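Single-structure report; data block below.
Missing here is one protein chain; the remaining ones are kept as they sit in the complex.
Now for subunit A:
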């Protein structure tokens, strides 16, 4: 017993049940997906070979990646300025802003998606108003195309971008900025050389969070894309439910998973991921 506890920290015993649960309920199904991708409809790498054979699959993956990158850039940029404003305004305003942010965070994605149709649709509020005051003759096509998908996704993702940034900005030691000003740096210099680098972990965390969540978007592209913006999640769902090509679906899921893991690995080359996820930088 003593020799055992010398090698294995007793803390492991306490978390062992949780570990077993995670492995059984989480890794199990994932392995099943990976297995399905090389066994359905027949054993081998036929599903993966399809990626090379069909332009369509590549195009769907590329559409997904492109939309996710654009969404991430806009959400994180907007999120950064919102978080910055929240940290630097009075407590009272900050509470209002936080309430508004959380309310939109909690509203169902369907409601938020359809409200964009009401606002920016062909006969929506904005087009209607612009037409009535004579600014435009034909409605502007905001919705039912890629632009519509981007608007909907950025809007949905902003709270996810703000929250990690807010945490990171709040934990900064403001005396560092004071010191920088004291030593003669301008406000802009202080921001670019002190503030931004210090909030980098928060920035990376929110970028990762937004990008990874965007990869799985299903409802927004399906509704706001007018059927023409096909992203991986919707394609996987069609393969599962309609065309019964479960192997193709599993292959795409495996590719997505590998892509996300690869991204985390690349990130980990440049920085300590533990700081991003709230751990201490050592």
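Assorted remarks:
Convention: contacts are C-beta pairs under 8 Å (C-beta built on N, C-alpha and C of every residue); 3 or more make two chains touch, one makes a residue touch a chain; residues count from 1.
The criterion applied here is as follows: contacts and distances are computed from a predicted model.
Hidden from the displayed complex is a chain whose UniProt protein name, among "Spermidine/putrescine-binding periplasmic protein", "Lactate utilization protein B", "histidine kinase" or "Response regulator", is "Spermidine/putrescine-binding periplasmic protein". From the options A:31, A:56 or A:196, the residue with contact to the chain not on display is A:56. Set against the missing chain, the residues A:198, A:230 or A:263 yield one that touches it, A:230. Take subunit A: the residues that touch the chain left off the picture are 54, 56, 59-60, 63, 117, 121-123, 144, 222-223, 226-230, 235, 238-246.
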